[in-house]
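Supplied in structure tokens, the structure appears directly below.
As you look at this complex, bear in mind that one protein chain is not there, while each of the others sits in place.
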Amino acid sequence: MAGQHSEHIVGSSTPRKEGRDKVTGRARYIDDLSFPNMLYGATVRSRNPRGKIKKINFGPGIAWSEYVVVSAKDIPGKNYVALIENDQPCLADGAVNHPEEAILLLAHADRHALAKAVAAVEIEYEPLPAIFTIEESERGDKIIWGKDNTFKSYRIEKGDVDSVWAKADYIIEGEYFTGAQEQLYIETNGVIAAFDAEKGITIWGSLQCPYYVHKAMMALLGLPEDKVRVVQTETGGAFGGKEEYPSMIAGHAALLAMKSGQPVKIIYDRAEDMAATTKRHPSRTRHRTAVSKDGKILGGEIELVMDGGAYVTLSPVVLSRATIHAGGPYYWPSVRVRTRVVATNAPPHGAFRGFGAPQALFAIERHMDKIARTVGVSPAEIRRRNFLKQGETTITEQEIREPIDLGKMLDRALELAEYDAKKKRFAEQNKKATHKKGMGIAAFLHGAGFTGSGERYLASVVGVEGRADGGVRVLASSTEFGQGTNTVLCQIAAEALGLPYEDVTIAQPDTMNVPNSGPTVASRTAMVVGKLVASAALGLKQTLVGAGILHETCTADEFRAACRKYVAAHGEFRSLARYEAPEGIFWDDAKYRGEAYAAFAWAVYVAEVTVDLTTYSARVDDFVARQEIGRVMNPVLARGQILGGVAQGIGFALFEKVEWRDGRMANSQMTNYIMPTSADLPPIRVYFEELGNKHGAFGAKGIGELPMDGPAPAIVNAVEDALGIPLNRVPLMPEDIFEAVNASRAAEGEERPLAEAR
Amino acid sequence: MTKKAAAKREISLTVNGEAKTVRAYPMERLLDVLRQELGLTGTKEGCGEGECGACSVLMDGALIDSCLVPVGQAHRASVVTIEGVARNAEFHALQETFLECGGAQCGICTPGMILAAAHLLQEKPKPTMDEIREGLAGNFCRCTGYAQIVEAVAQAARRSAGA
Partner (left out) sequence: MRSDPADYEFVAPESLREAVELLAEHPGEWLPIAGGTDVMVQYAAGTLGARKLLSVWNLPELRRIEVQPGEVRIGASATYSEFRGHEVVAREFPLLARAASWTGGIANQNRGTLGGNIANASPAADSLPALLAYDADLILISARGERRVAYRDFHTGYKQMNLAADELIRAVCLPRKFAGYASYARKVGARNAQAISKVCIAALGRIEGGEIADVRIALGSVAPVPIRLNETERGLQGKRIDAATIALARKTAVAETRPIDDIRSTARYRAAVVSNLVGEFLERLASGETGGE
């Protein structure tokens, strides 16, 4: 693919725009900032999963008059965190629906004076019956939300499913589970809020979507658009965990700032952040598939249910993505997909890289191996026979219009993984070994951008501004949090204008200064926002051409000279570009049918694992990640995204388990919630293919979330290959492998390998 | 104001080669003294429990987690933070290679990671890839999956050795 493109900047590994500041410690994250007269804020949270608040006692030993205290009564606007359904209170008012729900806010000038005060607030509850699992919620004997605990449901029907069962040679069923996962950005949530009667409220914070916070503050504080300002500070990781949650913490800081008249900083410590904020939705998927004797999918039913926690927040959108990805990268002549997200009394679950797709794809990719085993063909072959091809349609009847050849991608991935040779060797070695080895495959797709009419609804706007020194500045609300937004958007602008990369800067996302380019989510930034950057850049150039001071074909020097001249005469000037939906895109929201995404990225991942039967732990020894992503915008950054996403996927599969106790995360410490260290990961070998994308800047598709989808099913497929025991749940802990091995040995009549523990 | 059990005391220490004196409660964490009293915000708090290494600094030449050190124990100690790294030519190589190899994404783990890498290269100027991974195992990164960090350290080692 290299050398086929004429670009010089897009496609090269230009240095990270804000990199120097990061490696010298000069980058300023929210807790590095301090304002004169600033107070610190803290949150008093529910210890009950569900109940009525009867009494709030301010306990002895605290000089309460020194503290600012805010409750729901102090909310000037509406007591909700504006999002989709507006059912989530910013502060609990008389009732709580999950442990860690925010009830009161306290502020004090001495940061250390807060923990004692928080601990001294005693709240009396009248407990109400609470539910904690999908099954309890479905049972419907305790209704905690709406009429039947259901936040949202979707249904997709393609073809005539009911007629396939009679024709099937095999009917294969399976049930697959995924657990909650904590984003575990190394920088916890934090904000500073300051209020001024003239200017209104200003929020600085670690966040992904300044305009989401802006919208939420308007509603909460009853302020007009121009009296709310949100500024994103350098953000130390997000992964979706700072998509919607910051509106909550920002609201809290804002309320304290308004009441006290002083700036207020709230920084969560790790335990609070883990226990109180959003996590990946747990899921249960049931497959029932009609398969022909040569292993072709004839049709099937897929039922997927997610646990949404106590309030709606983003669940409908997470469910949407899970629904659309439920069929994997395969051709389904007919299918019925029924999905629901239900309420439980846990802190609401939210956005986390992948956003429903990892859950759905885990299920279908485990199920494909089951189909393979039942039919008697290899995992590779069953996939080959069912892969989507150009001209075929997805489960939402979106036609694949690009020459994607998944069979070939699979072949390449298997070759790189030395799959055949290893499978043969392991089969032999495993007969006698205490370390059993296996290989596993996952094939998948990931839709980039907002679903269906989502991008049209967002109506994103981007600006490019001419600077006095002749360079240009990108204006977008798209945020950098490690994934390379600053770098890639600057590369695009530079390429579009024929300027050196060094001549392009990007403005700090500040709602007072940048237009709303939409949220930094859904793997849309390079593809959608990037395209608008290119348009706006060209628009800027047109301003100079139209002013008669620049020719259409010009050098960088000529551009800069013209820009300087224009700014000298007229001041800094900008050009805006607004999203326009491509022609002929059809999406039916009611039937969930049509062009779900502007582009799909495609991938095949292969995992090699060892299971040590002394300790029952599984380890990944080698990992091949091969994907088609439209266009590699920046090779170092692109590879970094895949490496990091695969690492999180390995965590999701084998390490990261949330221990729930009555709706509360009990292992809310880095000591007990386990993410992989540098000593835990295998070599991860990354390969890219490029088919381009006419809807994306310079052919880009989305890349950020794709790598989250493949590792878990590839790894669990490999573990089953090693042990010959089906395992259908992630995270897959050594304790789970032990129980499965033990049960399998008992079932085979082997002597139990251990004496029962007392 | 409630009566305090302790009194602040004068703590003298060397930070990045400069003599500093702070007035602090001895049980203030070295991390907080660096960030607040000394205004050196490059060192970060990631977990407060000595797991993630975001707060790593060198104290008397040894890599330690500053969130676990009461400043009372840092009296007369010599501390190096990320702000001091740029001045040492050897360490500077790490900062360049982190940029070249993609070792920093969101950057929050980067100061601690660079200190840990600098400490490793002090102890082992020609580390193997496994030794690099072991040396960095107390510094968590959620963004990179570590590979480009390990490559950056290996590259810096080669550069320092004149390769």
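In order of appearance the chains are A and B, and numbering begins at 1 in each one.
Just so it is clear, a residue touches a chain if its C-beta (ideal position, glycine included) is under 8 Å from a C-beta of that chain, and two chains touch if they have at least 3 such contacts.
Because the structure is a prediction, the values reported are computed rather than measured.
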**Which of A:G594, A:P635, A:G692 or A:P734 contacts the chain that the document leaves out** = A:P734
**Item:** Contact residue for the chain not shown (choose from A:Y176, A:Y616 or A:F698)
**Value:** A:Y616
**Complete:** Contacts from chain A to the absent chain lie at residues 111-113, 115-116, 119, 269, 271, 613-617, 655, 659, 666-667, 669-672, 674, 676-680, 734-735, 738-739, 742, 753-758
**Prompt:** Touching the missing chain, which residues of chain B?
**Reply:** 4-6, 24-29, 32, 48-51, 53, 56, 62-65, 67-70, 72-73, 75, 116, 119-120, 134-135, 137-140
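Quick note on the criterion: only the chains that are shown with their structure count from here on.
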**Asked** How many Å are there between the centre of chain A and the centre of chain B, using C-alpha atoms for each centre?
**Response** 30
**Fill in**
Within the complex, chain B is touched by chain A residues 13, 15-16, 18-29, 31-32, 61, 63, 66, 183-188, 234-239, 269-270, 481-484, 636-637, 639-640, 643-648, 669-671, 675, 677-679, 681, 683-684
**Item:** Of chain B, residues touching chain A in the complex
**Value:** 1-2, 35, 40-49, 51-52, 54, 81-83, 85-86, 94-95, 98-111, 114, 132-134, 136-150
